[in-house]
Structures are given as C-alpha cells and as structure tokens.
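What follows is a single structure, written as structure tokens, with notes after it.
What you see is the complex with one protein chain gone and the rest in place.
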Amino acid sequence: MKRLVGISLYPIGLLLILVATLAFFKVPVRDGLGLLYSGAVGDRFAWSRMAVKSTPMLLTGLGMVVAWRGGIYNIGGEGQFIVGGIFGGTVARFAVFTSHPWSPWLATSGILVACVAGGAAWAWLAGWLYLRRGVEVVISTILLNFIALQFLGYCCSGPLQEKAKQVPLTDALPDEVMLPKLSRQMDAHFGVVLAIMAALLIYTYLFRTRAGFRVRLVGENPRMARANRIDAGRAKIQAMVVSGALCGLAGGIEYLGMSGQLGTGFSQQWGFLGIPVALLGGLHPLACILSASVFGALLAGAENLARYTPTGSTLVYVIQAVAVLGYVGIKAYRDRLPAVEA
Amino acid sequence: MNVKHLLILCAAVFAVGCGSGNSRDEQANGSIKSVDAPKPGEEFKVALLTPGSVFDSGWNALAYDGLQEIQKQMNATVTYKESKESDIPDDMRSYARHGYNLVFGHGFEYNKPAMKVAKDFPDTVFMTSSGGETAKNVGAFRFELEQGFYLAGYLAGLQTRTGVIGSVAVQNYPSIVSTLKAFEAGAKASNPACKVLPPVYFGTEGDVTGAKQATERILAERADIVIHQANAAAQGVFDACKEKNVLAFGSNADQNSNPSGVILGSAVIIAKPAFLELAKQVKAKQFTGGIVKFGMDKGAIDFVLNPKLADRVPVDQQQKLKTVAADIKSGKIVVPEDKF
Partner (left out) sequence: MEFISLLQYSAPVALAAIGEIVVQQSGVIDIGLEGSMLVGSYFGMLTCLATHNPWLGLGAAILAALLLTLLFGVFTVLLAADQVVVGTAVNLFAMGLTSALFRSKFGGTMQLISIPRLGAYHGIDLIMVGMLVSVPAVWYLMRRTAWGLAVRSCGEYPKSAEAAGFSVYKLRLQALAIGGLFAGLSGAYLSLVIAGSFAENMTAGRGFVAIAMVTFGRWKPHFAFLAALLVGFADSLQYRFQTYGWHVPFQLMIAMPYIVALAVLVLVGKGTAAPGALAQPYRMDK
C-alpha cells in the first residue's frame, strides 16, 4: 500500500506541475490541459505526432543509457546526432544527387549506415580524448557539440548546399529514398519501428552479451572489473561508440523519416532530451520506450498548445524542466525513506 | 519496478487528458484563442508560422505585426507559432485540418513543405515569404527590402568621412545576404571609391554581446557607418556605434527613435498593408497562386531618415536620395536581388 502511494506520487506530481506551469503563465488551465491531451493522443494524427516525437528521444536516450551504464557522462548526444546527419547528407550527395543515383533501397540504407558511423566517430573522438589525453568526457562533448553545430552550418551553406545555392539547406531527398510512411497525411514513419527494435537490441547487448556485461561492470564496479582483468579503457570506448552510434542513428532517422534535408536547426535539442529520457527510464533500455513516450506525448501536446496559445513554445521547456526536477525530487525523496525502499 | 512506475505514469497521462479534455476533438480546440470568435461559417482564420520568436524586433516581428493587422481589420481569428524543420508540415496540416483559410510561412524554408501539404488541403491557401514554387493554393510573396538597403548604402556612401562602411548580421541567411549586397551596391553607386567591409556574422540569435563585439571590430577598421541585420541583438550594434560616436542604420522596423540616438535612418518593411492585401485576396477567393513582390512601388518598403539627425544630411544629399528613391519606384533603377 505504501509503495502504491509512493508510485502514485509521479502522475499526481506531473499533473500538478502541468497545472502550476499553465496557471503561472496565465494559460487557462482546463483548455491548456485539453490542448496538451488532444495534441498528444487526441486522434490518430496526434498518435502519429507523439510517435515521431518520441523516436529521436528514444534513440538518444538509449545512447545515454549505454554510456552512463559504462560510467561515462556523454552529454554530446547533440553533436553526435548532428555529425550523423552530416555524414548521411554527404552520402546522399553521392548516392542520390548524381547523374547515376543508387537504387532507392540501397541509398536509404547507405545513408542510414553513414549516419550511424558519423555519430559513432564523433563519440569515439571524445572517448579517445578521454583515454589517451585525459580530457573529461563532460567537457570534450560540450565543446564537440558546439563544433558540430557550427560545422553543420558550414556544410549547409558550403559543400552540402542545395544545387541552386540559394538557401542554407541541403537538397531535399526524393520521397522514394525517405523511410516509408503510414500515410501521406501523417508523419509516422518506419523509423519508429527501427527505434523500438534498437531498444530491444540494446537490451540484449547490455544484459545478454559478454561485451555488454563488461561495460556494465566497468561502470558499476571498476574495482571488480579490474580484478577480473577487464580492459576498462576498451570497454569505455566501446560504450561511447555504441552510444554515439545510437545518437547518429537518431539523426539518420530524423533525416530520412522527417526532415529530408539538413539545415542549421536540424537537431531540436534531441541529444539533450535523451538525458531525461534515460534517467526517467531508470537507465533501462526497455523502460526508455515508455519514458520516451511520456516525453514524446508532452512534446506533441506542447506543439498543439503552442499552436493555439500565445506563450506556447517557450512553455514546453519549462514544463519539461519542471517535470524532470519533479521526478528527480520525488525519486530522491523516496530513496531517503527506508520504509518505502524496502 | 521502474517499468511499473512508468506504466502507471502513462496511464495517468491519459487519465489527466480524459478528465480535463471532455473528449473534445481537435477541431473544437481550433478556436480557443479567439475569445469572441465570429459565428462558424463566417469566420476567417489565419495562422502564421515563423522561424524564430515573433518578438525579435526584426524579421519575425514584422510578420506578427501584419498578422495583428489582419485580426484588427478583418475581424479574423489569428494564431501564430514558431515552427522549424520537421515540425513545419505537421503544423501546416494541423492548421489546415482546423479549417484555417490562410497559413503564412514566414521564410524560404516553408515553401517546399507548403507545396507538399497543399495538395491535401485545397481549401486552405499557403503563403510563404520568398521561395520559388507556387501552385493553385500556394503562393509566395517577397519583400524587396534590398531597395531600402540600397538607399541606406547610397546615403552611407555620401555620408562617410573615412570612406569605409560595414555591416553586422546574425547569420548568412539568403534574405540577409541579399540585402547586404544591395547595401554595398548602393554605396558604390554614390561613392565608387568607398570601401565596403565584408559583413561580420556573430552567429547566435539574441547574442547582443557578440553583435557589439562584431560592431566594434568593424569600427576598428575605420568604418564610420554601420548597417545591421541583427534582429533582437541590434541594441549591441547601436551601443557600439554610440560609444565610438559614429552613425548606424536601423533595419526591418523603423528604429530611428532608439535611445542610443545614433540612427541616421532605417530601411523598413511596412508589412501591415501587404499582409492585409494578401489576406483580403484569399478571403475573396481571388487568390490563384503566384509570386507577389512588395517593393517601394507598392509602399511596402521605405527608407526613413531620422528627423532628429536630419540636419546631418545636407539638402543636396537629401535631394539625391529622393531622386534615387523615385527611380527605384519607377523601375529606372533596378536594385540587385538574390533569388531564393
């Protein structure tokens, strides 16, 4: 019973947060909640919206799970997402926008693989800097985020710019190269399935393979890892590369499923949003599917709120932040009560 | 245990929505913003999508101004939203499904999504600021701010004592680059010997400090007149000019009254009539696609001297400026514009 009360704190907390935030910014609470709901799960369009919003967050969240399980604070998901996109855009240049384009199927998979490789490479760089040069990952990934963002800006108005050289965007991918969609009027695409498959795969990797076990051991108990002659450096680099690959995949799916082209606003904080998703999912890959859905629903609902109320788009950040703080607070509070923990 | 938490959390989210939403569908929500909405069937609904905050005192703010004018003059239901990248098609479809008659996309990036979305919603007109493609219910309109910048450049060429002028901008967006080129062309027209420094970009929207630093750099190159495309960060440009006691030009909106007191004149977009005209065409079902240009000839672009500093501009220079303005209006001078 006590546990049930404890658990019910979360949804009640979320509701209170929503009501308080809406009220604070003078949005009619009832209408605001209604808009949030209808935007997130109100009809099939809303469901589709929620799914595509959850997808990149699920993947970057999985990336954070792997890195953090390995004891590395990768906050460079944003940069890895972007570099993945840049790699994908580069391949698209050669696979799609040439006189002899590849077959659509080959082009799509080629771009996707390039995105994964790009994210992995950017993360590997941070891992390498940490192991070889002792540069803390938190710091290097922050810097690499900035560099990736500026590099994207350069690519979009430089080497990867669209053919007419008029706007800072890459060429839009033709529909046959894009990931298949549920319907023309909805955004839901095959990437949603890919993301869920990735979650299952990462679960298997972390909990059913030797490599995953090593990563977890190095993160949880470095001393025991050393006693078992596990090469901590190698395991950490591996965690970092897998983490980056997932963020790169997120970028690839966003590119191939949603935007179809790269611009300076390619990543909408997806890399950062992975952090609360991973945390809310208790660093468990399968639970991340649920936590990503919660955040996806929040984002999708907030989109709807932003459409029909004036303060909308900035409110999203506040709601997210307060939701995370609320969750963290309640969890920490409960952790301190032995009665509930037992 | 965590999984269980989340399941319950999810369930709660649904419960919250069900409890409060009264199972109202999306359609009903469309009119939330208009407190005293006109009767259904008669109402005219307009939405505006912008690439950044509508309160940036620049590019987005003027579109917001136009939208407010539509609401006032036509008693329309209006709403607006920041919309970027992959959100654009979803926003467009959502507004169209809610029966919005006209959806403005204030930037080149809205053109292609509009072309795709418009096929499914023949009753909604999509109008994008710049962008080359049009259809029966997709239009593009373009403010020829280049003309205002050309005039500013022309005056700068006449006014500069050091023979060096410069410009500060956020990013090399095509709309910005094009205006800065026109500024250079104007300066060269009045003063072929004058040196126009390459634009200095500070990169981040709202970075007032960066804008100020960039401006100081330009002034260190002996420039004595600066124009900007800094949107919300423009105060940094003006402050830097004030400290070095040189002049600046305002852009997009009439910024002549800025407390820094250094603004010789502003290249302005007068957006209200343009937005109103387009909306009226759409309401009267007279719109059939195409690209509409709004320039000085239609009164949508102007260059306004700051009355407080007008004594700095000798009568002969004012006269020349007026002649050039008239020539642009009549088409005798064609100001260079980039296509985008």
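By letter and in written order, the chains are A and B; residue numbering begins at 1 in each of them.
Keep in mind that, in the parts below, a residue touches a chain if its C-beta (ideal position, glycine included) is under 8 Å from a C-beta of that chain, and two chains touch if they have at least 3 such contacts.
Everything numeric here is computed off the predicted structure, so don't read it as measured data.
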Absent-chain contact - pick from A:Trp105, A:Phe207 or A:Tyr317: A:Tyr317
Options B:Pro89, B:Gly148, B:Gly166 or B:Gly295, residue touching the unrepresented chain: B:Gly166
Identified contact with the non-displayed chain, of A:Leu9, A:Val65, A:Ile86 or A:Leu144: A:Leu144
Candidates B:Gly148, B:Gly186 or B:Gly210 - the one touching the absent chain: B:Gly210
Interface residues of chain B (partner: the chain not displayed): 53-57, 61-62, 64-65, 68, 166, 172, 197-210, 212-214, 216-218, 220-221, 232-236, 238-239, 253, 255, 258-260
Interface residues of chain A (partner: the chain not displayed): 25-26, 73, 75, 129, 133-136, 138-140, 142-147, 150-151, 153-154, 157-158, 272, 275-276, 279, 310-311, 314-322, 324-325, 328-329, 331-333, 335-336
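Just so it is clear, only the chains that are shown with their structure count from here on.
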Distance from chain B to chain A - Cα centre to Cα centre, in angstrom: 32
Chain B residues within the chain A interface of the complex: 2-18, 20-22, 24-26, 29-30, 32-33, 47, 51, 79-82, 84-87, 89-91, 93-95, 97, 108-109, 112, 120, 171-174, 203, 338-340
Of chain A, residues touching chain B in the complex: 7-8, 10-12, 14-15, 18, 30-31, 33-43, 45-46, 49, 52, 150, 153, 157, 164, 166-169, 172, 184-185, 187, 254, 258-259, 263-266, 268, 280-282, 284, 286-287, 290-291, 293-294, 297, 303-304, 306-310, 312-313
